[in-house]
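Below you'll find the structure, written out as structure tokens, and then a few comments.
A single protein chain has been omitted; all remaining protein chains appear in their positions.
The letters A and B name the chains in turn, as written, and every chain counts its residues from 1.
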Amino acid sequence: MSEPATTPADPGTGQPVLRTSGLSVTYANGAVGLEDVSLSIPEGTITAVLGRNGAGKTSLLRAIAGFLRSEHVTVRGQVELAGRRVAAASPMKMHRLGVVFVPERDKVFPGLTVSDHLRLVGSGKGDQPDALSFDWIEGRLTSRAGMLSGGERQMLALAMAVRQSPRLLLVDELSLGLAPVIVKELMTALRRLTDVSGVPIVLVEQDAAAALRIADRVFVMDHGQVVWQGASADTDAGEISARYLGVTR
Amino acid sequence: MSPQVATLITGTLTTGAILSLLSVGFVIMYRATKVVSFAQGAFSLLGGFTFMALTQDGTGLWLALVITLVVALAAGTVTYLVVFVRLVGAEPFITAIATIGLGTLIEACAIIAWGSGPIILPTVISGRVYHLTGSLTVSVTQIFIVVSAIVIFAVVITALRRTRLGLRVQAVADQPRLAAYVGINVVAITTLAWAVSSATAAVGGVAFLLTTQPSPDSVYSLGLVVFPAILLGGLDSVGGALVGGILLAFIQNLVITYANGTWQDVTSYGLLLLVLLIRPQGLFGSAEVSRV
Partner (left out) sequence: MSTDDDRGAVGRPAAATQDIALAAPPAAAAARGPRLDSADLKRWLGAVVYVVVAAYILFGASAFNQYQASLVLVFAVAAIGQDWLMGRAGQISLGAAAFMAVGAFTTARISNESWAVFPLPIIISAVFGCVLGLVVGLTGLRLRGLYLALSTLALQFIVAFAAERYQGSNEAGLTAAVPALGGFKFASVQRLNLLFLVVLALVVLGLGGVYRRAPGRAWAAIRQDEAAAAVAGVDVVKWKLLAFVGSSGIIAVAGSLYAYQAATVTYIPFDISLAVSILVMVFIGGLGSMTGAIIGAVIVELLPNWLQSITNQVQGGSGLSSWLQTNHAELALAIYGLALLLVLIFERGGIVGLLNRLLTLTVRIARRRERA
């Protein structure tokens, strides 16, 4: 059922920012989250991870960010960040090493104001706020995040993420519940971020078309395994959606 | 001003200070960890006994206070890191019962160590009394207690609202998972909440001992009697803890002065029931609190 894996042409900027080999995750109740996932994320690229619900996309992100290690889950395999083994690193350590995770749900603090959010994570590198700044934020500094719309929350979450000086940005289901025009704006901002600062992004998405528009490379997951990988240029969103995401036109 | 009113005022402020101190500890813990602590009285007792032991040994007021604070901070820290860190994620029901177990354990150990008789402090504060107007008199002790409470509240509120640390505490209270995702050390913050919570309880216990000579049981019961104040102010409101403490003290003193002292407890708990039935989030609590 799976396509023969094709290795895309590497931008060749030296060692990848992230590399996993044989990453496997098994939950306490026996369920398999990931099975033998090996991938590498080079600098300055956006990687889309596609798949349906339960395919293991979120498990992958959480495993990379170190959150699964602390929750009674068995994790096997290697994770290397800039060539450095981070097998048993705690989430805090991973965060210090620059892995920033933007979750799918609860991505802002409803009771805190917008300016609180920005203060909380401190100021990022000089140019990054420009690369991912949203004009409306200046005007809403005193608003509580709980009052923001879905799109605004997502933007705030990304603005927060950028200010954490990420070396690797993991974004989970950015498009959920958002209007297409907002999704497009967010995706464009992400592309600009990577282009300007070189920070690689791993983008977990259900909206294959939106993700492919900005991604360099694609991994498709099903039942915890990588079933397709390739350059986004070689990937047909419609075909992927139909085959692996169960979406029929 | 009639003597009764005078006593009412000073009594309200003093008892209010004591109750507020225990309440604010509860609120800090609840906001940061969602744990409902029935053990505040136990930490008050621990602080009180420590202070007693130190002052009976000849230690001066300020040094004894500082040491007591340190001991209480340590006690809260140890309690979290040894016991409650293993209950992270457990249902509120379970953690609440756990605090009951904790309180029982601490109280029993304290009584074993220091006995069950009334706790009597040597004179550590000048007994001077100031006459203000008419029959309104305040003692140095009362001033000390009220000022201590005000200072502590000021520190807590400033820390929460103005410092980066306070912001992080608010973040953890708001969304613990997200706080972890943005790199906040949630374990450290939670430990801090526990430490501060038991420290304020300890100060409250010391204050209580400065005003009377209670049995260990009475000090422990402070932790229960404080619930009407907490609910009145709002489970998750720091400012509410202050208001609730003073209001409850006022009502209690009203009952003592103008009615019968034996009605004190029943009035307090009747008030608790009223708040629960009419407005569970209290005066200043957030609405989500009522959906616990």
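The working rule: contacts are C-beta pairs under 8 Å (C-beta built on N, C-alpha and C of every residue); 3 or more make two chains touch, one makes a residue touch a chain.
The structure presented is a predicted model; accordingly, all values stated were derived computationally and were not measured.
Note that of B:L102, B:L167, B:V196 or B:L248, the residue touching the chain absent from this view is B:L102. Counting the whole complex, the residues of chain B in touch with the unshown chain are 36, 83, 86-87, 89-94, 96-98, 100-109, 111-112, 116, 221, 224, 227, 231, 262-263, 265-266, 268-270, 272-273, 276-277, 280, 290-292.
Criterion: only the chains that are shown with their structure count from here on.
Per the touch definition, chain A reaches chain B in the complex via residues 65, 67, 91-92, 95-96, 100-103, 106-112, 116, 119-121, 160, 164.
Interface residues of chain B facing chain A in the complex, by the touch rule stated above, are 164, 167-168, 170-171, 173-175, 177-185, 286.
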